[in-house]
Structure formats: structure tokens, C-alpha cells
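As you look at this complex, bear in mind that one protein chain is not there, while each of the others sits in place.
Moving on to chain A:
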């Protein structure tokens, strides 16, 4: 009797403690995700919710010939590589600078971090103004060619416009992580290396980088997955334009479903998107994890 009661009590606790979490997680995340495997092979249009007819591999072969999709993938890959490299170099540079005993370092950390607390959609709008009106005016005043470019008007400048905003938004966040990691390096290790005559570059490459490798792993992971999933900035800054030249994958899926009403096709693309995100981020984490050492 006592034993039985004990088990019951245990079950009660299991349900009370884990139940709410599981209910919301399974309903909101897992169910839709699993449903995706079904809808990706239907002609679901999103409007007639119950009329999704199984079409087998039709969506998949359609994607194969969908130039727009592959252009989006190419754009997204380019965007990810360029923005991840620039954002992390800038973040690391800022972290090193702000490790020095500057008088303004507290204020500066706040300033560099600030773009992060504002959402991506609003940052995009801020820059829409800067690119279209702010830069134009500065260009008129100074005649510097950089400011007179049609920033959101051509595929090339649109690409770099997105990079600028993404880097501006992300660098401060990564800087914070790098600073925390740099602060954790034992001082005597640096001293020892200096006494052994390490030059600044050697010091950086052979002492700092291996020791902050865990932070590098995290920062690369965060920037890679954020850049690959870029949506808000894309929507508020260029809307994928001009044409579809700056359309990110996430935006491509969004417009396929919500603008063209092809939910089934959108779901199929979304599954490919999931596969791509997983492969890219997992590979990156495995590669950088291997390079981690402990002090």
C-alpha cells in the first residue's frame, strides 16, 4: 500500500512538473514540425485548410527547377559566409580594444551592444532611412561616392547593405561573449608567453585563439545560424529586392506560402531549409570543437 502510494506520488510530481512544459512544447513545436513531413508532399494552399491533396514528389521536383529557390540559397550562403567573418573579426577586435584599460570602456560596451536590444525589424527600418535619406544627404554634402550609391536599389549594394546592418547588430553581442572569454584567461600564461619572446601575432595565434576557442565555437554557431535564418532584416530593409536578388531562404519560404499561397510547396522548402541549417551548424560546431584546448 505504502509502496503503491509512493509510486502514485511520484507520478503526480512527474505530471505536475514536466506536464505543462511538455504540453506546450509538443503542441507548438513538435506537432507542427512532424506535420511538415506530410504537408510537404501535398498541394496544400493554406486557405482551404482541409483540402490538402497528396501529390507525392511533385513539390520536390518543382523545387529542383525553381531558380528562385536556388538563387535564394546561393544568396543566403554568400551572406552567411561574409557576415559571419566580418562580424566575428570586428567583435574580436572590439573585445581586445575594450579589454585595455580605457577610461570610457563601460560606456563603449553599452554602445556597441545597444543595436542588439532592438528587434531586427525595427533595425531594418532605421537603416532604410539611413540608406535612402541619410546617406543621400551626406553624399550631397561631401561628394564621397560611398554615400551616393543607390544603397537598396541594386542587387550588389543591397547585399552589402544587409551585411552592414547585420554586422552592426551582431558584433556587440559577440563582443560581450569574447570579452567574457578573454577575461577568463589566466594572466600568468600571457606573461609567460611574453617572457618567452612571443610577438603580438604569435601571442594572438598561439595563446589567445586556442584559449578562447570555446567562445569562438559559440560565436560562430550563433552568427552562422542567425545569418542563415535572416528574415526580419530582409523583410524591413529590402523585401528581397530589387526583384528577388536579395531574397534570403527564410524570406523565400515566407513569400512562397503567404504571398503565393503555396503552403505545400513552402513546407517542402522549409524542410530543406531545416536540413541545410542543421548540416551547416552541426558541421561548424564539430570542426571548431575539435580545436578547443583547456588551459
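Heads up, the rule we're going with is that a residue touches a chain if its C-beta (ideal position, glycine included) is under 8 Å from a C-beta of that chain, and two chains touch if they have at least 3 such contacts; residues count from 1.
The rule we apply is simple: contacts and distances are computed from a predicted model.
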Per UniProt, and picking from "Protein HflC", "Sugar ABC transporter permease", "Carbon monoxide dehydrogenase medium chain" or "FAD/NAD(P)-binding oxidoreductase", the hidden chain is "Sugar ABC transporter permease"
Of the candidates A:73, A:86 or A:130, the residue in contact with the absent chain is A:130
Residue list for chain A contacting the dropped chain reads 9-10, 13-14, 16-18, 20-22, 24-25, 27-33, 35-36, 39, 46, 49, 94, 97-98, 100-105, 107-122, 125-130, 132-134, 136-138, 141, 168, 172-173, 176-177, 180, 214-215, 218-219, 222, 225, 228-229, 231-232, 235-236, 239, 241, 249-250, 253-254, 257, 263, 266-267, 270-271, 273-274, 277-278, 281-282
